[in-house]
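For this view, one protein chain was removed and the others were kept in their places.
Letters A and B mark the chains in the order given here, with residues in each chain numbered from 1 onward.
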Amino acid sequence: MYADLLHALPNVFAFANFAAVIIGVIAGIVVGAMPGLSATMAISVLVPFTFGLEPLVALGLMAGIYNGAMYGGAIPAVLLRIPGTPAAVATTFDGYPMAQKGKGGLALQVAVVSSSLGGIASAFALMLLAPPLSKVTLLFGPSEVFWVAVFGLASIIFLLGGNPVKGLISACFGVFVSVVGSDPIYGNDRFTFGQLEMLDGIHIVILLVGLYALPPVIDLLETPLKTGVNSSNLGTEPIWKALPRMKYWKTWIRGSLIGIWIGILPGAGGSMAAFMSYNEARRSSKTPDTWGEGEPEGVAAAEVANNADTASALIPALTLGIPGTAVAAVMLGGLLVHGLQPGPMLFRENPDVVFGFMWQFLFGAILLVLLGGSLATNSFARLLNLPRPLLGSVIIVLMLIGVYSIHGRMFDVYLMLGFGAIGWVMDKLKFPLPPVVLGLILGGFAEENLRLALRIGRGDPAVLFQNTTSLILVALTIAVIVGPSLKKRFLDGRKTAE
Amino acid sequence: MLNIFKKAAIAGALTLAAGAAMAQGYPEKPIEVIVGYSAGGGTDVMARTTMPFIEKYLGDGASIVVKNMPGASGQIGITEVAGSDPDGYTLGTFNLPGMMARTLDREAGYDRDSFTYLANVVNDPNVIVSAKGSGIESMDDLVAAAKEAPFAVTVGMSSLGGDDHFLLIKLQKMTETDFTIVPFKGSAPARTAVMGGHVAVGIFNVSEIAKFQGELNVLGVAQPERSDFAPEVPTFAEQGFDLVNGSMRGVVAPAGLPEDVAAKLRDAFEKAAQDPEFLEAMAATANPVSVVTGDEFRALTDGLYDLAEETWNTTPWN
């Protein structure tokens, strides 16, 4: 297998194949950076177009876009508090406060370095460990996946914000939105009101653009100012000067492992990886109180994890045909177009293309620092200097394009506007938005797997606790929920003892 | 098979002669083929692989554009086709038995008579598989296990009310057994669950497990002859079970398509079916080809509709 890996390398450097990666990374950063446009949308628009391309050109474009977009999403997340892609939600937590303190430049540099490192770690996992990691995926049946979802939902506790009642309302809203569509088992309609467009449920990008992008646009238009967003003072310094000061090794390693792990599990995807990495980094931080107010390590934690699940999400996609993220699902279509059918045979039948694709992922991640670090970041920061009304109107157009292009229908645009109105009210009344996102991603997912597990157990809940993997996940969930209060008690106890 | 082509060719020639005047100009502008699934899905790949050959055999620089209208298991796309003008410039992909089953389990904006049936292109027979080391290595093992403990054998499949489900219903009736159905969202997660030992057996289409034959026991194929995708796997008939079932993908036009235009299109599909280049491209994208056109396609649809209706009436799935 490793010989195949080396054999595939020269072809990756063929001009068209390498150029595809470069163009892909740049296009990905641009797509990610445009509020409203997402990697899922970009790749689904690209797939029909790739029928006429050589496999490695098409795959190189996709690998580049995926890597680039996962970082690009951080740019508006930091500068405008609009996550450019679903996975960049956690980047807003500390990135936006940093920008407000005039450290937006640093936040973007931390983001690009972390993204790149996460992408590199993930690419290595894909290249070297794909077969053994796909065995790990096999361990996760419906009951295990149910516990993974519960584990993710438990982390909502840390995202509730200042007012837990409002946080829980957000979470319930998110879970409720996730059940819209056809029932996961019987296929009967739930809350679709006869609309065929609602049968497949509400796409995460529609909700995200509505909730996160529309309220800031209204803000841009609401404030009667003719100036741009204050980004002239990003506080940028050359990246080689900033680099030695980034000492987030623990966070980077932890985030990479979390991202890779979430990636190989089917279904959950980039945003969950970023949330979990952010939570874990904060929990182990010595100064957890500074998080959420502009802690660069928070940006590092979120960005390393959302890139670390890119290539690893392709491990179950390539070996088992089950994509780990929404983007990987679209990419799977791109592979099939070129006659690359997922399965254990894939690596033997098309080694040059498959391993070449893996190399392209690695180079895409490396190129990210070069292209994202200097060129793209600075020019995008300039764009945000546009007068507010103009910036607002351009974002409105991008939102419409981004949402329309997912399925090619206006229905989704109207749905997005509805969520936008809800999002505006939530924003003004300080309801936290992250629980909505996590609830939407994990709510229906948990339900589906619980019901599958119960069917397998013929209604007996004992099936949920029957094996070690499930029990470990249950223990982890309990640790996440009661851990912080136990730790606090322990510390308080020690203090009084002294 | 040859007989089918001959008959169709004669029928085609007759209608061509009758309406040659109208068909002469067709196509004058690009033909749109509506695919009810996202780009890169099985049906989309079928359409995009087939259409260049249809362009070739329509001749005269014919041009076909594939348009994706994904959603609701293809229903959004096919409803759009049913409501389009039957002028030959809007065609659509058609999946069986799904498109017919959906007219039973929910309100649909079309029925069997909404279409002019052009050609079914793909016939992907069902297979039953089990995990290696599961102890179920033949149909006899499976039936014995199900008889020993009714409902104890779990069966993973891609959804209720699809071809996988109908195969199981046929099997249950035939052998007087009962299984526990576990309907996943799509065949890939179901296949993974079989491989991981989370369900005992799974029902799929042969193209879906062709690349996984080393990891799975394939118990049988539900078509009269063995499949090119898994030549070593015996048919169910060889093992004494009269089971023929599968999923089909074809192309239809709105009802009322002028007969000469329909004939010209059917003719193009029949010619493509003989093209080795086409067969190779379809095999590479996991599409077992079996082209039937016109009335035979309609008869196929009727048969599957009746099966779905009977199943729905006796054991509704939602």
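The working rule: contacts are C-beta pairs under 8 Å (C-beta built on N, C-alpha and C of every residue); 3 or more make two chains touch, one makes a residue touch a chain.
What we mean here is this: contacts and distances are computed from a predicted model.
Novice: Name the absent chain as its UniProt record does, using one of the following: "Tripartite tricarboxylate transporter TctB family protein", "Ribose transport system permease protein", "EF-P 5-aminopentanol modification-associated protein YfmF" or "FecR protein".
Specialist: Checked against "Tripartite tricarboxylate transporter TctB family protein", "Ribose transport system permease protein", "EF-P 5-aminopentanol modification-associated protein YfmF" or "FecR protein": the hidden chain maps to "Tripartite tricarboxylate transporter TctB family protein".
Novice: Touching the absent chain in the whole complex: find that residue among A:G161, A:P351 or A:G408.
Specialist: That would be A:G408, which touches the missing chain.
Novice: Can you tell me which of A:K135, A:R382, A:K428 or A:R458 touches the chain that was removed from the display?
Specialist: Reading the full complex, the residue touching the unseen chain is A:K428.
Novice: Where the complex has a chain not shown, which of A:V175, A:A281, A:V354 or A:V436 is the residue touching it?
Specialist: Among A:V175, A:A281, A:V354 or A:V436, only A:V175 touches the chain that is not shown.
Novice: State which residues belonging to chain A touch the missing partner chain.
Specialist: Touching the chain left out of view, chain A contributes residues 45-46, 48-49, 165-166, 168-169, 172-173, 175-176, 179, 183, 185-186, 188, 190-191, 214, 217-218, 221-222, 224-226, 386-390, 392-394, 396-397, 400-401, 404-405, 408, 410, 413-414, 417, 420-421, 424-425, 428-429, 443-444, 447, 451.
As a working rule, only the chains that are shown with their structure count from here on.
Novice: I'd like to verify one number: the distance from the centre of chain A to the centre of chain B, where each centre is the average of its C-alpha atoms, in whole angstrom.
Specialist: Centre separation, chain A to chain B: 35 Å.
Novice: Note which residues of chain A are touching chain B in the complex, please.
Specialist: Residues 44, 47-48, 51, 137-143, 183-189, 194, 196-197, 199-200, 266, 316, 320-322, 330, 332-334, 336-337, 339, 341-346, 407-409, 448, 452, 455-456, 458 of chain A touch chain B in their complex.
Novice: Can you check the complex and tell me which residues of chain B touch chain A?
Specialist: 38-42, 44-45, 48, 66, 68-73, 75-76, 79, 105-107, 151, 154, 159-161, 180-185, 188-189, 191-193, 195-199, 210-212, 214-215, 284-286, 317-318
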